[in-house]
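For this depiction, one protein chain was excluded, whereas all remaining protein chains were kept in their positions.
Per-chain residue numbering starts at 1, and chain names A and B are given in the order in which the chains are listed.
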Amino acid sequence: MAHVAAIETGKAAAALMRRARKAGHGPKISAALLVAPLLLFVLIAFAAPIGSMLMRGVADPEVAPVLPRTLAALQGWNGTALPDEPAFAALVEDLRTARAAGTLPLAAGRLNHDTAGLRTTLVASGRRLAAPFEGSAREAVLRADAAWGNVETWGAIARARGPYTDFFLLAALDLKRDAAGTILPVAEEQAVFRIVFVRSFWIAGMVTVITLLAGYPLAALIATARPAVAAVLLFAVLLPFWTSLLVRTASWMVLLAREGVVNHALVALGIFGAPQQLLFNRFAVVIAMVHILLPFMVLPLYAVMRQIPPLHLRAAASLGAHPAAAFRRVWLPQTLPGIGAGCLMVFIQALGFYITPALLGGGADQMLPYFIGFYANQTVNWGLAAALSLILLAATVLIVGLYGRLVGFSAVRTS
Amino acid sequence: MRRSILAAAAAGLMLAAAPGATPAASRDLTIVSWGGAYQDAQRQVYFRPFSQATGVRFVEDNWDGGIGVLRTRMQSGNNTWDLVQVESEELLLGCEEGLFEKLDYSRIGGRDLYLPEAAHECGVGAILYNFVLAWDRTKFQGTPTWADFWNVERFPGKRGLRRGVKMNLEYALLADGVPANQVYATLRTDAGVERAFRMLDRLKPHIVWWQSSAQAPQILGAGEVLMTSSPNGRITNANRTERRDFGIQWAGSLYTIDSWVIMKGSPNTNDAYRFLNFASNPRVQAQLVPLIPYGGASKGANAGLSPELLAASPTNPANLSVSLMIDDQFWLDNLDKLSQRFNAWLAR
Partner (left out) sequence: MSAIRLGWWVVSLAVVVFLVAPLGVIIPLSFSEGSFLHFPLPGVGLRWYRALFASEFWLAALWNSLGIGLAATALATALGTLAAIGLWRAAIPGSAAIMAILLSPMVVPSIITAVALTFAYAPLGLASTHAGLVIAHALLASPFVVVTVGATLSQFDRTLLRAAAACGAGPVAAFLRVMLPIILPGVVAGAVFAFATSLDESVVVLFLAGPSQRTLPRQMFAGLKDTIELTILAAATMLTLLSLVLMVLVRVLSARTARARAPVPEAA
């Protein structure tokens, strides 16, 4: 229901602009004044927040104010061997200041995104180095935590110098830089995002194909049936279309539960010996997504098919074409714009699905949006959440743009 | 500069558009706990009687744990929580990172009122309880151990575990035959962590993950799993209120203390202290046990319990002696690293 008017949007927007252009030299100023409130509202309350969130994907502001002396001492450090005594002394100074000011957790959290465990290293070292000590800073720091003997710990600090970074974008592609600045793949057991990208596109693609296969015959039937039958069928499409996404997700949870309707029926029919686990897997996610997105396929298909004069097929038949050939040569080509529009709308929405996989899927069925939410809300890794958002948004815009370039939005305009 | 102008403009517009915007300071005392049957019991024993006795209005929220959630709330400036019930490693981590107010024990009856391990500088104990292995007696005869839990060949069926790294590594090692008193020593070595993850790898296709504690008895009762890990109280509660026949394996269970903390900068600190003071009364705490068997953290909270209630209670010495205390220090040092590895493992 959230995108209820989406289908009408493309064409109506285009019509609106066409009309606006045609109007010629009207009272432009009053027109601008009428548009201004909403435009400002959207720019300030929506576009600016989105922009500033995406900026977090390349910004790196946390460490510089907390460890300024250390970063200054690391200026020009080549990252191949442990830094010299002054860097250690600067670190002790920074840790003490930051601990007293209570700013240490911020920097520690940021460094932990780089190398898991560094939060503990920083906070614990801050605690252990708070008291005065004898001898060299280097020895005291290495005593406080052995991780300071690792070049990569210092590399993590140097990398987080800011103000801009490619760290999060690289991390979103399962890549990282080492202390010397070389780009490397992350450790096998930490690599997850490439799998997630492939999975997201795979699920979205699968849902698109299934909705097309299921939606095409239904749309054709609605377009060619008697008006009374068509009205009933159309109602069957529009009712779920208007029903809340959460209601439909909930109904699939109830249907597919171990003691739910589907299991109960299949056991009663003797198809299952015992109730099966139907929830929290890929199957549940895909079937619910197909259900939710099917109307977005049927409606544009129907809109295009309605325009095809039935005469065309009859003409083909009377010329001796086999029904299959008539369908392939005459009917199918004319429905291509509808197929394109439906697939585009289903695929893009599927790519952004959050609620349904979260409720119906298991750990290995979560798509890109889940990880955006996870990093934003549960690990404070806002840079990574932003980098993933950037990729999701870029994919969305790219697909829309590609579609516009290849097919053209005018093809969707049907009324 | 441009950004600050934009921000000021945004603030102006939003205030103009939203005259009803309420400043955060005027919100009601917000109490956050673990939801489901436990929070229902808390509402009955603590929240409502407290509100009636003092006239303090409250709202509730619930969460599934995770220090990152608390960090996000503080760093984003979108914290609406005042009193939160947290697990032990969240208490230590959050205290060190300054997420919580330091408690003034003189306002809540003094440290001596509480069990010594329940009086922390940032949080005061709420309950003492165990994460146990639970199963449905109508579907599984006998008393399964963690080794049986892992043995899907012999006992086919799904297994329920909490979505998170803490405790699952411990269970994995117990299932692999590591003696309880060696679990954390083993986990402190890289080889021990590898061993635990290898065990989890073996079980992964058979695991149904639960997140909120209320889900554990739910998936067990619905037959989604044959056995599950669960906080002990939810299991006993399901037996009582839903007439289930769930079994509890105390041996190899992990016990811990949950604490109340006051979020840093809470505008309702005063009311929060009044609540803690109310909830610290051992006689009030004792009323919780008949509803859901979690031990109180004030001294004397468990005095006078009937033998039947005591049998299901975590503080029963017979139960306590066979369970393992969660090593907070280990998780304090390793939670970040192991969580990240676990999340990547889970997503694949």
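Going forward, a contact is a pair of C-beta atoms (placed from the backbone, for glycine too) under 8 Å apart; a residue touches a chain by one contact, two chains touch by 3 or more.
The structure displayed is predicted, hence computed values, not measured ones.
Of the listed positions A:Asn150, A:Gln190 or A:Asn377, the one in contact with the omitted chain in the full complex is A:Asn377.
The missing chain, though absent from the display, is touched by one residue of A:Leu106, A:Leu122, A:Ala171 or A:Leu218; that residue is A:Leu218. Contact with the undisplayed chain is limited, among B:Gly36, B:Gly164 or B:Gly192, to B:Gly36. Of A:Leu255, A:Val285 or A:Val330, it is A:Leu255 that touches the chain left out of the display. Contact between chain A and the absent chain runs through residues 1-6, 8-9, 12-13, 15-17, 19-28, 30-39, 41-43, 45-50, 52-54, 56, 214-215, 217-218, 220-221, 233, 236-240, 242-255, 257, 259-261, 263-265, 291, 294-295, 323, 351-352, 354-355, 359, 369, 372-373, 376-377, 382, 385, 389, 392-393, 396, 400. Contacts to the hidden chain, counted on chain B, fall at residues 7, 10-11, 14, 17-18, 20-24, 27-28, 30, 35-36, 59-62, 76-78, 80, 211-212, 214-215, 218.
Quick note on the criterion: only the chains that are shown with their structure count from here on.
Taken together, the chain A residues at the contact with chain B in this complex read 40-41, 44-45, 48, 52, 102, 105-106, 108-109, 112, 116-117, 119-120, 123-124, 127, 189-192, 195-196, 257-259, 275, 277, 279-280, 362-364, 366, 371, 374, 376-380.
Contacts from chain B toward chain A in the complex involve residues 3, 6, 9-10, 13-14, 17, 66, 68-69, 71-72, 75, 96-98, 158, 163, 208-209, 222-224, 332-334, 336-337, 339-341, 343-348.
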